[in-house]
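Dropping the structure in here first, questions after.
Up next is chain A:
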Amino acid sequence: MAISVEFNGKQVATDKQGYLLDHTQWQEDVAIIMAEHDNLVLTSDHWEVINFVRQFYLTYNTSPAIRALTKAMKAEFGEEKTSSRYLFRLFPDGPAKQATKYAGLPKPKRCL
Partner candidate 1 sequence: MTTLHIVRQSAFTTSDFAQCLQTVKDSDCIVFTDDGCYNLTHPCIKQLSVQVELKAIIEHVNARAINLTNTKATTITMNELVALTFQTDRVITWQ
Partner candidate 2 sequence: MTLHQPNKSLALLNSKAPYANNAGKDALDIALVFGSFEQATALFFQGDGVYQLMQGQDGDIISVKDYLKTFSAFEFYDIEDVYVCQQSLIERGLASDFHIEQVQVLNQHDFASKLTTHSTILRF
């Protein structure tokens, strides 16, 4: 993975794993390009999660762990769309990690 991601002719710096170094530089195009690298086409179901994770981070200053993510999403999207099986189908590398990356947020801590 490059140490930057290019969109609209602009380079945005990332860490070695491809997470943006500055979350304020994020735009929706960034998520689309990151997903393309992973051979993933983002659907509206993906966007629900990506936007939710980003909003969670902006509100609480932390990216949610998977259990907290499903719990927080349940109130808004209901049982069916927040089961961890559903989320793992959308984000095979792990919903917390992958959605966090596409949402332009820092890499979740290794120890968590």
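On the choice of candidates, all candidates are chains of the complex that A comes from, given by their letters.
In this text, a contact is a pair of C-beta atoms (placed from the backbone, for glycine too) under 8 Å apart; a residue touches a chain by one contact, two chains touch by 3 or more; residues count from 1.
Nothing here was measured: the structure is a model prediction, and the numbers come from that model.
The candidate touching chain A in this complex, chosen from 1 or 2, is 2. Contacts from chain A toward candidate 2 in the complex involve residues 56, 59-62, 64-69, 71-72, 109, 111-112.
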